[in-house]
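Omission of a single protein chain aside, the complex is shown with its protein chains in their original locations.
In this document, chain identifiers A and B correspond to the written order of the chains, with residue numbering beginning at 1 in each.
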Amino acid sequence: MSAPATALREASRAAARSRARERWQTALRSKTLLAGVSILGFWIVCALAGARLAPLDPFADNLLATLAPPSAGHWFGTDQLGRDIFSRVIVGARDILIVAPLATLLGTVLGTALGLALGYLRGAVDDIASRVIEAVQALPLVIVALMALAAVGTSDLTVVLVIGFVFTPLIARTVRSAVLVESELDYVAAARLRGDGTLAIMFVEILPNVLPIAVVEMTVRLGYAIFFVASLSFLGFGIQPPSADWGIAIAENYSLVGSYWWTVLFDAAATASLVIGVNLVADGLAGVFEA
Amino acid sequence: MSDALRIEHLEVSFRVGQRERKVVSDVSFAIRRGESYGLVGESGCGKSTVAFAAIRYLARNGRVSGGRIWVDGQDLWSLPARELRRLRTHSIAMVYQDPGRALNPTTRIGTQMAEVFEVAEGLKGRVALERAAQMLARVQIASPERVLRNFPHELSGGMQQRVVIAMALSMSPGLLILDEPTTGLDATVEAEVLDLIEHLRAELGNAILFISHNLPVVARLCDRVGVLYAGELVEEGPGSSVFRDPRHPYTVGLLRCMPAYGARKNQGRLETIPGFLPAPGTITGRCVYADRCANVTERCRAEVPPAIDLGGRMSRCFYPERAPDLPRQVAAPARGAQPGPAAHTRTQAHEVPLLRTHHLSKTYRIAGRPLQAVHEVTLDLWPGETLGLVGESGSGKSSLAKLLLGLSSPDAGSRVQLRGEALPASADDRTREQLKALQMVFQNPGSALNRSQTVRRLLGRSLRLTRLVGRAREARLEELAESVRLTPQHLDEKPRRLSGGLKQRVGIARAFAGGPRVVVCDEPTSALDVSVQAAILNLLVDLQAQEHVGYIFISHDLNVVHYLSDRIAVLYLGRLMEIGPAERVFSGPHHPYTEALLSANPTLENEGARRIRLHGELPNVLNLPSGCVFHTRCPRKLGSICEREEPPLVDAGSGHGIRCHIPAAELATRAPVVSPPG
Partner (left out) sequence: MLKFLTRRLLLSLITLAILSVVVFLGGQLLPGDVGRAVLGPLADARAVAVFDHQVGVDRPLWIQYWDWIRHFVAGDMGRSFTFRAPVAPFVGEALANSVKLGALAFVLVVPLGIAGGVWAAMRAGRLSDRVLVLLGQSLGVVPEFISSIVLILVLGVWLRWLPMSADWPEGTPPLAQIRYLILPALPLVLVFFGYVARVARVGTIEALDADYTRTAVLKGLSMGAVMRRHVLRNALLPTITVTASLLGYLAGGLVVIETMFHYRGIGALIYTAARAKDFPMLEAGVLTVGAVYAVASVAADLLSAALNPRLRGAA
């Protein structure tokens, strides 16, 4: 390549880099994104290093000090078995921060693939699949999950799979709408005119354009996944004891809420902060993508 | 008596992100009572903004940052809310593009129209509806009572626009603002709407502010004209003076860009304006047109020219007297073009046509009823030739393009042949060679390029057809880019950062990647500004001469088609009505439909032309008329034969075919719609 041409190419690459830098700057400036990332970051650290951060052993019973209110020794008090609630709250982030993201990822990958196929191929398969999806969506997700988990048994793996599969049609629907729009655009026709096969068109041409939508969906779904896993844990169909998971803690102790509020309030606050944190990240990311 | 509208030193700014951009600067003009004033300019020049400022309806992020506006003698922007409402009801009205969206989709026409009378005169119920019906009759709607009960989506585009006009004129406002009111309407419908506007103006005596990018339409309708460029009014004066004897380099350039009526490609290339349209507000401290002006001096680059009064007209140029002598960009005739009526040679009689269709048809089924998008179209294309395809909406020209390219499947019995060999109906079944040979340039460059790919990647993918790899492919890619005047810098950009003209060049490069024999151009310049259009058309002509390809050029713009095409085919409701050498199709004998199309085509030159108007609506495509499909609107209908039998394609001499029951000899006796130039 000639020298001036190389120089020009370098210039345009530099321009692209500075635009990427601008994007980072907008991201950093977004207060919601920052707040969300801080909260999420905090809990991720807890999940990873929880046992070492906790002042006391979260699983150690102490039957002499059951249901003790918050004090200097136990910042959040103790539960029915005398376990330190503060430590348990810190460690409780772990399971949910493994299960929920995995389930969301599974749902997004399957949902995007399904949405791509249905949106581009259309035809009879799309008609039937859409009907089936519509039928299943007539049921609240909790019910569907309950039935499935009752059938296959509850373990972390099954919860991931069930929630992942339940999310798939929802994400597929959003992706499908976007793909329908893309399919009508002329660049898809141009791709056909140069002999691109169906798979090439779906994954090389269309997918990059719907990926931002899928990513935003994923971050939003993550919030709902946590919502879901927590609710299922509360019902006994999610993460199983003896995990210090917050949902379980609340399920075990909520009947005591009248007299022993500390046994549930801190777990509840922790859950609320986590879901809100994830939601703020999702909102912030959506803002960055729009810019 | 105060003016209907008076604008002085208007400045409008919009907040975009963190910055404020001045979209309109120092615009001043006045419209006297009963006068019609046209405001012209290309996209982004600020003409719509001026209109919305004049009606005090700017978007949320806009504000009037300077100047004053008086409507009917009142200072518009300082009126209290109540007075403003009164003004809007009685003194000023607006009609804009896309009438379907201007009407509330969930309310009946009658209710919406009656609203005006309720607000203005306190009328209600039956009485208000009666007044509404009267207005509908005034805009020549045949059955007002029925239309009052309709919902907007039940009416055609032309009808909707009439309703909107009726609503606007209900209270006989002193000023009517029209913002691109006929863009998007078919030529024949547009002609009728413009007739209506003129007629109503004669009756009601209202002033008009007519905003458009379509110069001939403005020339026809307006007494005075103002030309906007990048938010500034660069020239103003009586329509005839501005268009016949412009005094600003931009106006001169703009007028030269448009194919003059009757101009042909072999007579010379189209004039272009170098450079790019600047975003409004980005150029300050100097003449806004300096970067593109061939008459530019140092003074132009250092000072802002004032509005120079030329006695009844104005020019914002230091040297208005030099404008008519603006040096041309293009002096010589097109490269490789031969003088004479045809730009291609059809040498041997046994030479095989490049492309030939036999009984090409496409029928859709809508709710069980057949929709004949294309019906029995038989035509051919010869090497190096351009076949122009014209027609209005519903003519089937886009469907035809898709059929040729294999993007939609034709009915049984249809055949397409490329260089004598049969072409599979679907693009998915065609061989690599066949795909390379037949390519397309799309109308909308925005949707035709994959926005997630850089230009380099995009062209690279199209080069896969050539099986070139490595260095050879790189070389070919660069060659392609150069042939459409793209710089290497452009190659690494994503389409989003390119202007419309540049994107279309990429689209053209893509079509030419595999060395095609036939390129179908589907309205390639309709989405582009006039100054950009000229450059693209020149490029297409050059490439054709270079590569000896055949074009099928689809457009609704008759002047462009006439300029570019060697032969022209006219479609109506999916059927071929006329086909023949471009000269003959334009100068006669004409098919009655072609006659009407030409008549409806506004040009700067033919203002005195005879106008043939089609009456009635386009027939319902699901319920086509029997016999000749045009007979319901044909001004020269013979009689019942037209209703019974579909006419054959009759030879009118020199390869000119006309599908009409009227004998060719008789058609030839009618005077042509427009006299040829010269």
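As a working rule, a contact is a pair of C-beta atoms (placed from the backbone, for glycine too) under 8 Å apart; a residue touches a chain by one contact, two chains touch by 3 or more.
Bear in mind the structure is a predicted one, so any value in this text is a computation, not a measurement.
Checked against the full complex, the candidates A:T26, A:T66, A:T158 or A:S231 give a single residue touching the omitted chain, namely A:S231. Set against the missing chain, the residues A:V132, A:L157 or A:V181 yield one that touches it, A:V132. The chain omitted from view is touched by exactly one of B:V139, B:V164 or B:L449, namely B:V164. The chain omitted from view is touched by exactly one of B:A93, B:L136 or B:L614, namely B:A93.
Remark: the omitted chain is touched by one listed residue; of A:L161, A:L180, A:V204 or A:I276 this is A:I276. Interface with the hidden chain, as seen from chain A, comprises residues 32, 131-132, 134-143, 146-148, 150-153, 223-224, 226-227, 230-231, 234-237, 247, 250, 254, 257-258, 261, 264-265, 268, 271-272, 275-276, 278-280, 283. Residues touching the missing chain, restricted to chain B, are 55, 57, 60, 85-90, 93-94, 96, 98, 101-107, 115-116, 119-120, 151, 153, 164, 167 (touch as defined at the top).
Keep in mind that, in the parts below, only the chains that are shown with their structure count from here on.
One finds 49 Å separating the Cα centroids of chain A and chain B.
Chain A contributes residues 1, 5, 8-9, 11-13, 16, 185-187, 189-196, 204-205, 208-209 to its touches with chain B in the complex.
Chain contact summary for the complex, chain B toward chain A: residues 405-407, 427-428, 430, 432, 435, 439-440, 442-444, 447-453, 461-462, 464-465, 487-489, 491-493, 510, 513-514.
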